[in-house]
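For reference, the structure I am asking about is given below.
The complex appears here without one of its protein chains, the remainder shown in place.
Per-chain numbering from 1; labels A, B and C assigned in written order.
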Amino acid sequence: MTVETPGVGLLGYAFMGRAHAHALITLGHMTGPPPIRPRLVSVAGRDEARRAEFAVRFGFERAVEGWQEVVDDPDVEIVENLLPNNLHAEPVIAAARAGKHVLCEKPLALDAAEARAMLAAAEDAGVVHMCAFNYRFVPAVRRARDMIEAGELGDIHHFRGVYRQSWGADPSREGVWRFDAAQAGGGALGDLATHVIDMSRYLVGDVESVAAEVATFVPGRTVDDAAAAAVRFAGGAVGTIEATRFATGNLNRFTWEVNGSKGSLAFDLERPAELVVGGTRTLVNPDGWWPPGHVLGWEHTFVFELRRFLDAVAGRGSVAPHGATFADGVRASEVADAIVVSAREGRRVSLPA
Amino acid sequence: MTVETPGVGLLGYAFMGRAHAHALITLGHMTGPPPIRPRLVSVAGRDEARRAEFAVRFGFERAVEGWQEVVDDPDVEIVENLLPNNLHAEPVIAAARAGKHVLCEKPLALDAAEARAMLAAAEDAGVVHMCAFNYRFVPAVRRARDMIEAGELGDIHHFRGVYRQSWGADPSREGVWRFDAAQAGGGALGDLATHVIDMSRYLVGDVESVAAEVATFVPGRTVDDAAAAAVRFAGGAVGTIEATRFATGNLNRFTWEVNGSKGSLAFDLERPAELVVGGTRTLVNPDGWWPPGHVLGWEHTFVFELRRFLDAVAGRGSVAPHGATFADGVRASEVADAIVVSAREGRRVSLPA
Amino acid sequence: MTVETPGVGLLGYAFMGRAHAHALITLGHMTGPPPIRPRLVSVAGRDEARRAEFAVRFGFERAVEGWQEVVDDPDVEIVENLLPNNLHAEPVIAAARAGKHVLCEKPLALDAAEARAMLAAAEDAGVVHMCAFNYRFVPAVRRARDMIEAGELGDIHHFRGVYRQSWGADPSREGVWRFDAAQAGGGALGDLATHVIDMSRYLVGDVESVAAEVATFVPGRTVDDAAAAAVRFAGGAVGTIEATRFATGNLNRFTWEVNGSKGSLAFDLERPAELVVGGTRTLVNPDGWWPPGHVLGWEHTFVFELRRFLDAVAGRGSVAPHGATFADGVRASEVADAIVVSAREGRRVSLPA
Partner (left out) sequence: MTVETPGVGLLGYAFMGRAHAHALITLGHMTGPPPIRPRLVSVAGRDEARRAEFAVRFGFERAVEGWQEVVDDPDVEIVENLLPNNLHAEPVIAAARAGKHVLCEKPLALDAAEARAMLAAAEDAGVVHMCAFNYRFVPAVRRARDMIEAGELGDIHHFRGVYRQSWGADPSREGVWRFDAAQAGGGALGDLATHVIDMSRYLVGDVESVAAEVATFVPGRTVDDAAAAAVRFAGGAVGTIEATRFATGNLNRFTWEVNGSKGSLAFDLERPAELVVGGTRTLVNPDGWWPPGHVLGWEHTFVFELRRFLDAVAGRGSVAPHGATFADGVRASEVADAIVVSAREGRRVSLPA
């Protein structure tokens, strides 16, 4: 039994750093065959004590200050960019040019133009690229996609997705980078609505046009607090896409529904193991994990996502269609940008085909 | 104990006729004081056998063919118009001019212009008028309104309402008047979305603008099958309003949510006795009916609605704010018309203040 | 169209009096054919003002003080006994001997011996008799029974039923007759557990044995506050029957589940329009009422129950198997008595076959 050990470098050691590192370790013993045990080469981050502690805790060989060191590291074959949104493009483009395979957290960039530059760099370099829309990798979501693709829902008439969080008014969160347009690009739109946009595309196909409202409830804040759009899909469905950080009482409640001519599906991220099929709550476990009814949680999305990415790196299939590539990241940014334009100009904005 | 016996005439003996007649009888013994026992004077409808059977069954004194006979009947003080939408305006205007108090089913008219004529006629005549948005009279909805009005939810940031039915593709329903633009005006928009519009206005205040999509899924059909709008409210909230007859698997699922700075509410018409307050399912029973936990159903909305109307006729309070007047009916039609214009012209449509 | 007008006399004008009177009126216009419009002849009750007000409100011809007057009334063909439990037997036996058809609220009597005397009197007199276990007449319950009877669930392995109320510790309720053993017989056992017992028998067949605990939480109280039993059914199923007035936060939550070899069912009385079939929430509406999705409530059980009773009186079918007769009332009392004996003597108690 030969174990693959691709060298991975992480940019960022915070929330996403822990989620990815835990997933990289987990996939080594919980997924496959064939076995992959990623070599945790290097993690980059500003605070010396924190990055050192992270490296010891998760078993990285080196902890460095800047992303450039990771990109330059000959032992690193794969760079995962988990930094704030304004630090997505430059390191990713540099890594791609250095021939590293690149995974980047969502939203791919501050706007679609920047995202397109990242895609071009990755394609020019011929490296594997993934935009980390991890909710595609909820087993219940994958089941939904498979059902729709197999025609079990018939013609799709509606998608409605709402991502509800509630920390937008929490004074203790003031000052986080997600509230700063320079670092984050958008607010709920970039952070949450892009998840909804990507999910809608994954399940029912491309977005054709948006007619939207965007709101900032806290005076002086430079990012949006909420966005809502009436949406038309290329396949003929209509629906809504909505995201907010002001849904009091909801922690992380991303719900979506699909209505087709033969059936309906519904999902709630706070109950990630469940897919409601025509009113029936079904528990969805992936093959080869625990017996049905022993539910997985939020963190497992990263395990499946990174497994797909590493399989693609190893030449076993591609990131698409079940993983999001940079092209999907570009499209999500284009739709998000269109929502901004629609809200500002008071008109329906059509997306290029 | 003096019992009031206002004379009532019904136009229509079908689904709505049964609901109203049952409610008129029920309110006589289940509501008050003071006691009201409506005198069921006359019911009008085209089919002689059906109207006769209806009159015997519910105890109406007379069954007549045309609405004019009801309007002309000196024993009738109150006319309830339960006919298809294209037959709303003329009988109501005639009744108002004849000095009858008028209740009309929703949507008030085929469009806002017609609705405004009805409002003008009623106001000119000085009669009591009500547009039968009966879901205002779900006890859980009234509780929600009271909580919002008392400030228990703080500033309102979001309303999202979706009315899901599923009979739009049912071949056995082809040919019903609701699919004929000449009789119905709109499809899901007039029939269902107006309920959502009125509910949003009742709970969070007036609609300021809409950015919408309207869809007809069945080729050749003259009415819409679904509508979706991103909405901005005069009070600063944003949200979505949606209605469809293509939500497979859903019978009559009108759900809405309100997010305020201090709390959130949620409701599902298929569970009408429940108001979800900040995640807690609470059972709401009206005072003076059964003990809490012995739930009421859909039909009771008509009892409370008609009690309010009859109280207003008797000079005990007005229809508004808890009942919808013709002015509310006009506004719902204006918003529905704005959704049509927005979808057709691809622009945000603002409502007059 | 001939309308039947059987003469009805009610004993009691309180909670149950209102529920029955409202149902008698409702069934006149909402059920059939053939049409029945019960003649509301007489209502008996101690408080003169209250009984007079009740008679006016619901349209009874006479209001009298004692049950004997109702039993003696030649216009009364049917006597409904809605009095406290200690006043069930004597009026019912007298009414039966006077040739009246008799309906009695549950539990049928203070104990099984008294219940058997009532059954004997009714059978000797050849009158129609019903014990008002109204939850058999929830449309979702009837659907469940039909499914089980048709074999759709296969062999039945389990029934578990729990009736949860929470007013047992409410100081404002101290002194009500339900807390007095002399008037009520038992506490949660007679009031609530008999509903569970009858439901289990209606759905899965007769009870073979019980192994039980009974508890009184409030010192000095003469009735039980809660009861729980492990139960074996004649058909081979095992399960639990439980009732309590100390389930804080629950108003009227009677839930039951049935597991069969081919499927499972679940029900919650606080959502009476829903039957959960194998995990799918299905809305159950009776034929001829409103379209599916327009849900009925708690009070409608009385409409269907009384319709069945009046049909049986008119010779259209019998009370059983869908309505409970006095024989079912006897059996429920026998099982309740067995629970008391089991708890007191610390042994499994078998019921006679």
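Everything that follows uses one rule, which is that contacts are C-beta pairs under 8 Å (C-beta built on N, C-alpha and C of every residue); 3 or more make two chains touch, one makes a residue touch a chain.
Source: prediction; values computed, not measured.
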Hidden partner chain, touching residue among B:Arg46, B:Arg173, B:Arg281 or B:Arg344: B:Arg281
Sole contact to the chain not displayed, among A:Arg50, A:Arg271 or A:His322: A:Arg271
Of C:Pro35, C:Gly59, C:Gly205 or C:Gly279, the one touching the omitted chain in the full complex: C:Gly279
Which of C:Gly45, C:Gly260 or C:Gly323 contacts the chain that the document leaves out: C:Gly260
Chain B residues touching the omitted chain (full complex): 278-282
Residue ranges of chain A at the interface with the undisplayed chain: 1, 3, 15, 18-19, 21-22, 25-26, 28-30, 35, 53, 56-59, 165, 250-253, 270-274, 283, 290-300
Residue ranges of chain C at the interface with the undisplayed chain: 153, 155, 157-158, 160, 162, 164, 169, 209, 211-213, 215, 217, 225-226, 228-232, 236, 238-240, 242, 244, 246-250, 257, 259-264, 278-279, 342, 346-348
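Following the convention adopted for this analysis, only the chains that are shown with their structure count from here on.
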Cα-centroid distance, chain A relative to chain B, in whole angstrom: 43
Gap in Å, rounded to a whole number, between the CA centres of chain C and chain B: 36
For chain A paired with chain C, centre-to-centre distance based on mean C-alpha positions, whole Å: 56
Sequence positions of chain C contacting 2 or more other chains: none
